[in-house]
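The structure under discussion appears below in the form of structure tokens.
Heads up, one of the protein chains got dropped from this complex, but the rest are sitting where they should.
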Amino acid sequence: MLKVKNLTVKFPSRFGDITAIEDVAMSIASGEIHGLVGESGAGKSTVGAAIIGLLQAPGFVADGQMTLADTDLRNLTAVEAHNMRGKRISMIFQDPQTSLNPLMRVEDQLIETIQAHEDISSKDARARAVEILEEIGIQNASERIKAYPHQFSGGMRQRVVIALALSTNPEVIIADEPTTALDVAVQSQVLDLIKELATNRKIGFMLITHDIGVIAQVADRVSVMRYGKVLESGTTAQVLGDPQHPYTQALLDSVPPLDRKIDRFRVPEEESNPSQKDVGNHAERWLLEGVMQENVGLKVENLRVEFPGVRTSLWQKPDSFTALHDISFDVKPGSILGLVGESGSGKSTLAKAITGLVNPTAGHMALGAETLPPGKLRTRIHPSRQIVQMIFQDPYSSLNPRHRISAILSEPLWLYGLVNDGGERRELARAMLDLVGMAPEDLDKYPHQFSGGQRQRIAVARALLARPRFLICDEPTSALDVSIQAEMLNLLKDLHAKFGLTILFISHNLAVVRQMSDDMVVLRNGRIEEFGRAQNVYQNPKSEYTRELLELTPVLPTTWATK
Amino acid sequence: MTYFILKRLIQSVFVMIAVAFLAFSLFRFVGDPITQMTGVETSIEDQERLREELGLNDPFVMQFARFTGDMLQGDFGYSYRTRQPVGEMISSRIPATLELGIVALFISLLVGIPTGVFTALRPRGFATQTILMTTLVGVSIPTFVIGIIFIFLFGVQLGWLPTFGRGGTVQIGGWESSLFTIDGWRALLLPAITLGLYQLTLTMRLVRAEMMEVLRSDYIRFGMARGVPMRSLYFKHALANTLVPVITIIGLQFGGVIAFSIVTESVFQWPGMGLLFLESIRFVDIPVMGVYLVVIAFFFVLVNLIVDLLYVAIDPRLRVKDTS
Partner (left out) sequence: MIAFIKRYEGLWLFTRSPAAIIAAIVALLSIMGAAFAPLIASVNPYDLASFSLMDGLLPPMWEEFGISKFPLGTDDQGRDMVSSILYGARLSLIIGLSAMTIATVLGVGLGLAAGYYGGRFDMIVMRIADIQLALPAILTSLLIDGIARGILPSEIQQDLRVAVLTLAIALSLWVNFARTARASTFVQMQKEYVQAAIIMGQRPIRVMFVHILPNILGPLLVIMTVDLASAILLEATLSFLGIGLPADSPSLGTLIRIGMQFMLSGEWWILWIPTLFLVALVVSINILGDFLRDVFNPRLR
């Protein structure tokens, strides 16, 4: 029904025309869910935008044909194009929070959309709107419809967005990363909803995502994109079960499985540099010197963190918000503890409490044999500042954009008095770069000259240059593409093996945690749901919540994997 | 929400007290009130007696309390220069300045907002570029120069409009207004435009920047993807979201208007508070200076309070609790 052939989109720039996508072809039948998968920058969103005619200026369609049934989508006048949007093709975006006008009630937005395409009274439009909301699973729709967008939770908001797209009865809906911003359980529900709509209403969906698990769960057909081109296309079973293109094969290899722990990932061309043996050795030796002491473990007992509430009334004292209730766990020296939690579980608060950014209300922490002073009591020069290092989630904000790599890497060296000579510091920094798989020449560059994966490596180098004994990894791969993630996890595994670091690995992604951890803790609403050896937790989860999480995580069915 | 209002009220009161304190310090420490009020011939004993009577030897805090107490009752002291009660002097001038300020603000909003919207919707048009360039020049010309040019052009060369004074005024209760006569309007026009011009450019630029920002947001894009008419997207969705932050600036703008009214009143010899203030500076007439300070701060704080309340009334995110 929707056919695309030879689609090419270009963006003019001061360096000439940049090709965003080239020679893209695909087709979507009614009622079919077509997944468009690829890593960031592959051009998937551009395809969707081009089809519906909403390319960001100054992009333009340079070549190709797009047809919806008999209509030629490329040669429409502005008015025709506008009329077609909504009526025949619609699009939904990733972030439900910014997709809705915060100043308008939901019912007004729905009614307005319906009336834009049909001549119908407001009363009838409202009735229809309520119907749609009920269909997509919002209870008490006739009441809820009067609310404002911010009064809905994330998952519900996305349902409202879907309702808005549905209200015009389009033939095709382009969904651009519709579940990326949602929790696992909610994501599963929304995906089921999309499946239902495709089957019942015969709507064709273009599902754009970077998550292969999502494709596996609901897509009928799939196209794999990289660098603006479609590399492989076919039914989901075909492409995921028996991939032909080497990139697709490598991509599938990078996806961390949920059911077993593998030693090392196979990755598509390594982004890292093969190490020049001599250079890296220097850093390796230096680090090993620091390891001569014993491994340290972390012991957390009855930790409680409360935040004061926001005052909304003069007479009533505001309720305080408890982020962590009575948390106790151990990280055994030299092991990796995986901490799993969804958004709002308190995992970031926990990391902040351990590093001293947040003041615990009660409880006790110990690093090795020494007590870890909490929050404000921890002085700047306390030894734990050196021993505990952290790797953050967002590679685009964890390095100071205005400092050179050399400055960033030297900081821990002079701050902790580890190396006092400037020249030596430079040498060591170079060696460390090599150890994490970067080129020594990168020392004099700025962060913006590197990709996300490379930046994370630099972040690891910075942490290592403090000669830490305890590493906290806070969602270190959540912002990375799956193939880069695989490389990163390999790196962390290697470092752990070589230097015996104790690691606290925090993530919301169960599969990733499975690959990394020896022991595991599941956190929910500030409480520990489950705690034990990782293997046991995954195979025999004791808590209902853990069981649900495991079931709802989208994975590649093992039946398809031929390896 | 009531807590929010209460908090703002308390903040406003705090600001007023701080300003009153500043004014009071002016009184006490700049120059000697006694020497100002009496002549050279008055004997030292008489001066001392006067000091006692006026309570100028009392502790600081007590004097401050008395000062504020007096002000709240309407007693603002006496001018060094004219010996008249400051309260009367200022209140007789308030209508002139307020009318000028409000009309100027009105003009700036009436022209500024639509122009801002227009330049946001057609960012590359020739008209837009011209408007932007003109406003840039406009912002760079000092208010008094604009005033002079206007006087020169419309007053002297063309002789269409009067160049000083308020024209015909009408008494309504205690308020002397020039809004009710054609003559009054003719006299008001030039000063109001002069005063409003600067605010106009600021408003226009702000609206333009905000609107262009809003036009890039996801919900506008989503609206386009659903086929909602562009007209509705521009003028219902985008405009509403643009105006919300703009409203908060109006408070600051009012302050600017009152401030620049000093200059405008000077150029056009408009008999308002600003002119009075200028004269008081020249003669170091501390009482008038101090009270003017308090009055201005009061207006400013009042307008800001109203704007804050408006803001809460308009943005549902502040009104209704987030239940997500």
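Should a chain be cited, it is by its letter among A and B, assigned in written order, with residues numbered from 1 in that chain.
The rule we apply is simple: a residue touches a chain if its C-beta (ideal position, glycine included) is under 8 Å from a C-beta of that chain, and two chains touch if they have at least 3 such contacts.
These figures come from a predicted structure and were not determined experimentally.
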{"item": "Chains on display which the left-out chain touches in the complete complex", "value": "A, B"}
{"item": "Contact partner of the left-out chain, one of B:M62, B:A127, B:I141 or B:I306", "value": "B:I141"}
{"item": "Residues of chain B in contact with the chain not shown", "value": "11, 14-15, 18-19, 26, 29-31, 133, 136-137, 139-145, 148, 152, 156, 209, 212-213, 216, 252, 255-256, 258-260, 262-263, 266, 277-278, 280-282, 284, 286, 289, 293, 296-297, 300-301"}
{"item": "Touch residues of chain A, complete complex, unshown partner", "value": "14-15, 355-357, 380-382, 385-386, 389-390, 392-394, 397-403, 411-412, 415, 462, 466"}
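As a convention for this text, only the chains that are shown with their structure count from here on.
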{"item": "Rounded Å distance, chain A centre to chain B centre (Cα mean)", "value": "50"}
{"item": "Residues on chain A engaged by chain B in the complex (per definition of touch)", "value": "52, 54, 82-87, 90-93, 95, 98-104, 112-113, 116-117, 148, 150-154, 157, 161, 164-165, 167-168, 311-314"}
{"item": "Touch list for chain B against partner chain A, complex", "value": "1-4, 6, 217-219, 221-230, 232, 237, 240-241, 244, 314-317, 320-324"}
